[in-house]
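Subset of chains shown; positions unchanged.
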Amino acid sequence: MQLLALKTEHLAASTVHVGATAVGGPELALMAGPCAVESFEQMRRTADALISLGIRCIRGGVYKPRTSPYSFQGLGEAGLEIFRAIKRETGLAVVSEVMSVTHLEQAADTFDCFQVGSRNMQNFELLKELGKMRKPVLLKRGLAATIEEFINAAEYVLSEGNPHVILCERGIRSFDPLTRNVLDLASVALLKQMTHLPVIVDPSHATGKRSLVLPCSRAAVAVGADGLIVEVHPEPEKSVSDAAQALSFDDLAQLVAEVEPIAAAVGKPLPQAEYSFEF
Amino acid sequence: MQLLALKTEHLAASTVHVGATAVGGPELALMAGPCAVESFEQMRRTADALISLGIRCIRGGVYKPRTSPYSFQGLGEAGLEIFRAIKRETGLAVVSEVMSVTHLEQAADTFDCFQVGSRNMQNFELLKELGKMRKPVLLKRGLAATIEEFINAAEYVLSEGNPHVILCERGIRSFDPLTRNVLDLASVALLKQMTHLPVIVDPSHATGKRSLVLPCSRAAVAVGADGLIVEVHPEPEKSVSDAAQALSFDDLAQLVAEVEPIAAAVGKPLPQAEYSFEF
């Protein structure tokens, strides 16, 4: 049986729309934001920074999957409220993680794209529920997931009727303690060759080191990724989580500047900067 | 903050009871059964074989987490019905996997121990729900989970108030295609030294090869595991899943015979064989 995720004669490339951001289309898709939603002011400052760079999709965790149950678990409902205000005021689209059907129900009206994190890539019951919805799903690769398992996880969503799946490479687990994970960019090329699904890259979680985010973003675009999702924070050193990998706004502007000529070179340019949102 | 899972001056070793099987006590705990529940006859034959070997806990999947959505997903409600009949007729305790809160509710009256599979080791929402119950939880190590992450996953259950957690080493993902996974027995010793939780080993999923299950069972007992959970099937070659690793009843009898002197040598003998259940 041919998987729905696989490329066919008739379907070479799907485009998934997250608000005004087309992922898998002719332009590079950019998403950015902090690891966790901490306050309205933090998100509003971030939103303004994104808008100034032509980025129309903001990320940030409201439900945080943390290794320890005693670590900050996200703002939950208060975070949803912040996201609703940000959307109202800026028109940005929101991508954020859900970890259960309950989250799905709570956040259905707020999130424009449901992220499934690497820990839940094979949480098949969650994937089936997402398959019954018609909203985009950003599926992150598991830390030890093969490409075959990754594609089959997407198939759990697709086979339930939801075609709006974006794949995201975010690093696999390996042996070197110097980096958080190993960014597997060949997998991006492979996924683009095998499937019709859009594939984006998260260079922040993949490397865990601020200094590696820019070069790896350039490489991700060069290898053929459809987009990037990047951690940025108004004051990276004050981030409640993942402080070591968050970019400053200046770093993000630099990232956009460095990625721009690569994007042009591979024929997937940045969206027109003259983005204007009426509010 | 000291994790609840860690050994303390006052709590060196916990015992978790799954029906008549004490896991973490002075005797070795044995659990066995097929990968998936396929039919009443399959389970009844398996139950009889277990009873004849003094094993009082049967395993088998009713909800199957499969890589592909098109693979057999388990019998669901019909499987629960089979388990209830088996319990009624034989008095065996049942350990079986749940993958969502819905499964938890459906199976609460049937399963004596909820298994969390490696794919869901960091499905924190599920772990929190299990923490609110008072039934044993068999938590399998994720394919790429560090010991620290494994202990913290257990902590999600413990911190909600459920102290009945059994850890299970079942192989980690590595590079050699000859075996399904790499059985990490040093981790068993490490977990026994660090935590007070019972630790058992699944040599079937760890190796994926029938010929390796017996030697690895011996090794698991020698390293200090509190028990074994093993795949066995009336007709291994006809198993709907994991056929390559399932033992026959004769193999299982051989396993018990080989493990017995090792168990005695490490001071954790097999339960008395003169197990008698009135029915």
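Of note:
Note that the chains are named A and B in the order they appear, and that numbering of residues resets to 1 at the start of each chain.
Everything that follows uses one rule, which is that a residue touches a chain if its C-beta (ideal position, glycine included) is under 8 Å from a C-beta of that chain, and two chains touch if they have at least 3 such contacts.
These figures come from a predicted structure and were not determined experimentally.
Here 2 of the identical protein chains are placed; the entire complex in the file holds 4 of them.
The definition used in the following text is that only the chains that are shown with their structure count from here on.
Rounded to whole angstrom, the centroid-to-centroid distance between chain A and chain B, based on C-alpha atoms, equals 36 Å.
Residue ranges on chain B touching chain A, taken from their complex, read 1, 65-70, 99-103, 119-120, 122-126, 128, 142-144, 148-149, 152, 155-156, 159, 173.
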